[in-house]
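Just one protein chain is left out here, and the rest sit where they should.
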Amino acid sequence: MRRHVRHFAATAACALFAFPALAQETEITWATFWVGTNPLQPWGERLIEGYNSTFDGQFHVVTEEIPGDQAYRDKLRADSVANALPDLITGNVTLMRDMRDSGRVVNLMPFLEADPEWLASFYDDAFDNYITEDGELYALPYSRDYIGIYYNTAHFEAAGIDYPTTWDEFFAACRSLSEAGFVPMATEGNWTTRLMWANMIGTQPGGAEWMSNPGAPGDIELTDVDAVVAGTELLRRMYTEGCTNEDAFTTQYSTGATLFLQAEASMIANGPWMIPNIMGVNTETADGLGEDIAYGLSPGNGLIIVTGEAGFAIGSQDEAEIEASVAFLKYLTSDEQMLNQANLVSRFGPTRVNFTQEQRDALSPMLLSIVEQSEGIDHAFPHTGIALPNEMIQEFINTWPIYAQGQIDTATFLEILEDAQ
Amino acid sequence: MQRHFGFSIFLSLLPALLLFATFLALPFFTILVTSFFEWNARGLTFNGGANYLELWDSRSFTSAIRNTAIWVGAAVLLHVPLAVLVAIILSRRLRGWKVFRTLFFLPNIVSYSALAIVFLGFYNARYGALNMVLADIGLEHLQTDWLFNFNTALYALIATWIFHVGLYMIIIMAEISSIPEDLYEAATIDGASEIDQDLKITLPLLRNVIGTCMILTVTQSLIYFEGIFLTTSGGPANATLNLSMATYRAFENFDWGEANAIGMHILTLGVVAIIVIRRLFRIGEHDFD
Partner (left out) sequence: MAGAVSPFQKRPMWLTAVYYLILAWFTVAMLFPIGWLVLAAFKTNAEILSASSYLPESLNLKGFEDAVSQVNLLRYLGNSLIISAGSAALVVLVSSMAAYPVARFRFPGREFVTTLFALGLVLPLSALIVPETLIIRTLGLYDTRIGLILLYAAIFLPISFLVMRAFFLSLPASIEEAAIVDGASYWQILRKIVAPLSMPGISTVAIMIFVFTWNEFLFATLILSSEEKRTAQVAIRFFQSQFDFNLPGMFAAISIVMIVPILVFILLQEKVVSGLTAGANKG
């Protein structure tokens, strides 16, 4: 952030002393929440710097920093109604769908088609989340996430067991870990709980297929789907058998994450962006935690794989600004920046990058190991935030505590979720 | 006498009316009109009263009405009376009263995003201070996950603000400070005790301002959601969902027509409450006419 300040000073100085020289430069605005403690902040900083120096004299990007994705979403939706979107917009699938529906973002497909090399660099399924039936691409993905389960090998050793490969082994491991004095699985009733829910549904017969295509919002059925019923009951069992922490309903990510980072909990489901935290970047962890943690698949030999968890859209209306924004997206998905992303925030991109051995060695072993393990999985599926509509997710968070505590049965729980969409 | 003041009165009201017309009239009409529309990212589509029918048919709306009623009840029956009590005691200028006054206002100075983290920690099921204290005094059987147990969540949340009376306290104290002193002097000479004076002089003269605080607390309760949003988000199973939190949920889901239909309920309930309180407390009548 300090760098942004200097940027501002530099821009102001340029405006004062060298205005004529800048007359040709197109300035674009990126509204971003990759600020402050956001894990993507270091990469964002690098992107801006790199883009501005690469296109010096031609394009220039400035940021509008909005802390917190909630405020960001509120603002962007209001800006879209006011027809005043910033040039570059970043956000998750939900926000990007809003942008699509508003009809105020640029279709990116023509630009990709005009540059076959750029188009070919993406994985075949990279655009699945953002392409309309008419083949219009309303947002560009920048990530491909392999979301597994982190586990503390020291805990498993102390309990004398191996990391589970089936759900039966998982519950047996829970008992052993509890007896050894650990919280087996850290959850909070929101994100990490829903990741486990996805794992438990996705590894059932037919579960991965259902997760990949559950139907159109409004018509999604849950009660009749065996994989959903079985997976949901597993999730409840995780709570009733004491596999998770006592404060498992706070809905605050920090609840579960802290337990795991303090080596009080043995497992947590989360994406690779947690690796820097596990290694002690920007947070305090238990001593030597990084050396004890391994990154594994879901029991049942499955893995959540999501391309384009979030994306970039272009809100410009002016041709020159669109051009500058497209150049930004190209720069964003260049090999150089994809490598930066992997290095700085432990995340792979949606493009095929051939890292050199040297570049590879510099990456986190946890990140590399989960990608390697993904080669041999039986089930690949997205997480619930991608598969299910927002209303259903909200209702899950709302109702999960009373279902877990046994105040309603599985059929009722799933009916409530169905009604919410 | 007001005849030749007519134009001055108009001028005096003008800035406020202009501010209202610019910034508050449009939101009001937006709520009113769009509550009859389906409004999402695609735009606006008229759907008659479908938003209202859907609401009246939903379980969560019933919970929201019930919880809002309990919330408002606590504000009216406990929050404001406690503020009056503290204001009267401090107005007696006990030793250290200025320190207490500043102290009691402190929670109003801190944004709720900070207080939310404090109370999430206080009530936490694993390490929370409340459960620890209960264990220390031998009341282990009362331990629970206060904010996420369906039966305790709403009351646990109400307890987070019910004693934070600072705002109403200073409003009432300012009013007490403008009560003419000779009233008390006369009473003291007649031998009335302090409590007699509070009950017979102070309280009746506070009628207008207590009524005003009642209006404020009811309307603030109706639109309050930040503290709920940052702790329980209305859960578990809508146990802490109030009307305003329900509005916010619909807003976040980009179901803005429905959000504004709930908003219309808040508006209507608010206006009715204001009228009732004004009647009950005879606000607007002068004390010294």
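As written, the chain order gives the labels A and B, with residue 1 at the start of each chain.
Everything below uses one rule, namely that contacts are C-beta pairs under 8 Å (C-beta built on N, C-alpha and C of every residue); 3 or more make two chains touch, one makes a residue touch a chain.
None of these values were measured; they are calculated from a predicted model.
Every visible chain touched by the undisplayed chain in the complete complex is listed here: A, B.
In the complete complex, the residue from B:Leu53, B:Leu77, B:Val110 or B:Leu280 that touches the missing chain is B:Val110.
Which of B:Thr45, B:Thr102 or B:Asn151 touches the hidden chain is settled by the complete complex: it is B:Thr102.
Only one residue in the set A:Asp79, A:Asp335 or A:Glu415 touches the chain that does not appear here, and it is A:Asp79. For the options A:Thr37, A:Asn213 or A:Thr356, the residue in contact with the chain missing from this view is A:Thr37.
If you put the missing chain back, the residues of subunit A touching it would be 1-2, 4-5, 8, 33, 35-39, 64-69, 71, 74-75, 77-79, 81-82, 84, 253-255, 257-259, 261-262, 264, 273-274, 277, 282-284.
Across the interface with the omitted chain, subunit B contributes residues 1-2, 5-6, 8-9, 12-13, 15-17, 19-20, 22-24, 26-28, 30-31, 85-86, 89-95, 98, 100-115, 117-119, 121-122, 124, 126-129, 132, 163-167, 170-171, 173-185, 187-189, 194-195, 197, 202, 205, 208-209, 211-212, 215-216, 219, 222-223, 225, 243-244, 247-248, 251, 256, 259-260, 262-263, 266-267, 269-271, 274, 283-289.
Everything below uses one rule, namely that only the chains that are shown with their structure count from here on.
Averaging Cα coordinates per chain places subunit A and subunit B 38 Å apart.
Those residues of subunit A lying in contact with subunit B across their complex are 73, 77, 80, 97-103, 189, 245-247, 249-252, 390-391, 394, 397-402, 407. Listed in rising order, the residues of subunit B touching subunit A in the complex are 40-43, 120, 124-128, 145, 147-148, 150, 232-238, 249, 252-255.
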